[in-house]
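Apart from one protein chain that is not included, each protein chain of the complex appears where it belongs.
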Amino acid sequence: MNFRPTIVAFLCNWCAYTGADLAGTSRLKYAPNIRIIRIMCSGRIDPTFVLKAFQQGADGVLICGCHPGDCHYQEGNYKCLRRFKLLQKYIAQMGIEKERLQLEWISASEGKQFSELVNNMTKTMLTLGPSKIKSSLEVEYIK
Amino acid sequence: MSIRVNPELRNQLIQYGIGDWNACYHCGTCTAMCPLSEEGFLFPRKKIRLMQMGLEAQLESSVEPWLCYYCGDCTKTCPRDANPGELMMSLRRYLTSRYDWTGLSKKFYTSETWEIGFILFFAVMVVLSFLVILPSFGFRFTTELTAQGGVKVNSFAPIHIVEKFDWTMAIIVASLLISNILRMYYKIIWKSGQEKVSLFVHIREFWLLIFNFAVQPKFSKCDDKNYWISHWFLMSGYTIMFIVIVVYLPWFQTEKILPIYNLQRLLGYYATFGLLFGLLVAIIGRARREDVKFRFSHVSDWLFLFMLTSTVVTGILIHIFRINGMAYATYIAYIAHMAVLVPMILIEVPFSKWSHLAYRPFAVYFTQLKKYAIPR
Partner (left out) sequence: MEEPRIGVYVCWCGTNIAKMVDVEAVTTEVGKLPNVVLAKNYKYMCSDPGQELIIKDIKGHNLNRVIVAACSPRIHELTFRNAVEKAGINPYLFEMANIREQDSWVHTDRTEATTKAIDLVIAAVRRVLYHEPLEKRSVSVDPATLVIGGGISGMMASLEIANAGKKVYLIEKTDHLGGHVVKFDLTFPHLSSAKQMMRPILQRVENHPNIEVFLQTEIHEVTGYVGNFKTTLRNKDNEGTELKFGNIIAAVGLKPFDPSKIEEYGYGKFPDVITSMEFEDMLGTGKILTKYGKEPRNIAIIHCVGSRNKKYHEYCSRTCCMAALKFVHQIRAALPSTNIFEIYADMRAYGKGHEEFYAMTTHKQIMFLMYDQQERLPVIRQANRSDDCNMIIEMDEKLSGLPIEVPVDMVILMVNMEAHENVKDVVHAIGVSLCGNQFFIEKHPKLDPVATTTAGVYIVGTCQGPKDIPDSVAQARAAAARILATIEGGTVPVEVTTSFVNEKLCCGCQTCISVCPYSAISFNEIKKVSEVNEVLCKGCGTCGSACPTGAIKCKHFTDLQILSEIEGIMSMSY
């Protein structure tokens, strides 16, 4: 069977989620591999959420927040950015390619950018192939 | 080099009929609409800008105003009612006064007193000449009729003298006009500075001048062809009349009443019809003010129509009176004819509206020269 990557996306309610909604109302088409989870602020994203997604077999995790300076909660997106940098290093150590975790700023008006982002990320996942982390975890578990 | 703007030029331009000249906000619709505007010679917007900024030298070296035949499409489509067509018309008046070195053109355009005074002066001079001076040169008022019953018009106005007078007038007017055309050439081609045109091109493209004078092909490119047709009739009628009066007067001014199908009469009738038709279109148009082309009339426009119509009407009267043997009526009509014709030719041809008969074809010619110009 062809590889169909799964991308879990965490979108902040005010900018990115609204931007993704706009892609819908504008009827822009993008790859169906993405599953969006709404959170109030990208600052809410706990590293556990990302790791959980990978553990569950996600091939990629996408985080989208408001552009710097536009955060609905003043500075949650900056906090998210710091965590993201650390997380990328961390997953690399775990054997997950760092390209599998992406952070992008999407404003409420950037429906087009969002759809392009999803398509590009899907393409990246297709070139990377399936994430091996889930299967390797399962092996450990069987032992 | 920076060019100094001149906010005071507008005070001059206003006298040439520029109306709401600041209304234009340069969308360029006029230039886009214009069927005559072409790459390298774009108008009216660019020219309106020069007027607004008071750039005298740039205006004087513009050939474009003469390439506009005032179809009025620009004015109809102008979103700001800035009336680009009339602005171009005003610019032609201004340029006529700038080509003229005597300063009379400016006087006539900007002062009604000067213009009407000039006309009246020459009209009176003509009448006085006929009454006081010319009889001693052999001009005879006689009630004697010819064998055919026509008026002896050649006794009243001996051809050899009238012919000399015609030639004198033609030479005076032509030399004034030619000197103005040379100034026009100097401003448009010579002084523009950036380009040089070879003598060969000058000669090669000369045919354009003749062709454009005779046919006005550019005018025919305007969307409404009717004005081109009526103008052509007027123009051809006038040209025929001019040639027969100046060059072939002995053939044209005859005492003998020729058969109606004779070339002399046919040409005369055609010219009269052409003139009357063209005049009628213009007079009705200007009076009704419905077509944008005729909506705004400068004093000089009306005066020109009045004088040319008077000339034609008195001309017709001479003919009718002459062949019907009404001697004094013929003489009065003849004097009146000359009294309007002489000042009209003197004012209109070198100094005013009628000078366009030369400037327009020359402008087409100069435009063509500019196209072949080599950057200096």
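A and B are the chain letters, set down in written order, and residue numbers restart from 1 in every chain.
Operating definition for what follows: contacts are C-beta pairs under 8 Å (C-beta built on N, C-alpha and C of every residue); 3 or more make two chains touch, one makes a residue touch a chain.
These numbers come from a predicted model, not from an experiment.
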Problem set entry | Chains shown that the absent chain touches, full complex | A, B
For this session: Can you work out which residue in B:49, B:164, B:256 or B:289 touches the chain that's missing from view?
Result: B:49
Problem set entry | Of A:58, A:91 or A:121, the residue in touch with the unshown chain | A:58
Exercise. Which listed residue, A:36, A:81 or A:137, touches the chain dropped from view?
Worked result: A:36
Problem set entry | For chain A, the residues touching the chain missing from this view | 6, 8, 13, 17-18, 20-21, 23-25, 27-30, 32, 35-41, 43-49, 52-53, 56-58, 69-70, 72-76, 79, 83, 115, 134
Exercise. Considering the entire assembly, which residues of chain B contact the chain that has been omitted?
Worked result: 1-5, 7-8, 10, 20, 22-23, 25-26, 46, 49-50, 52-55, 58, 80
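Please note the rule applied: only the chains that are shown with their structure count from here on.
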Exercise. In whole angstrom, what separates the CA-based centres of chain A and chain B?
Worked result: 79
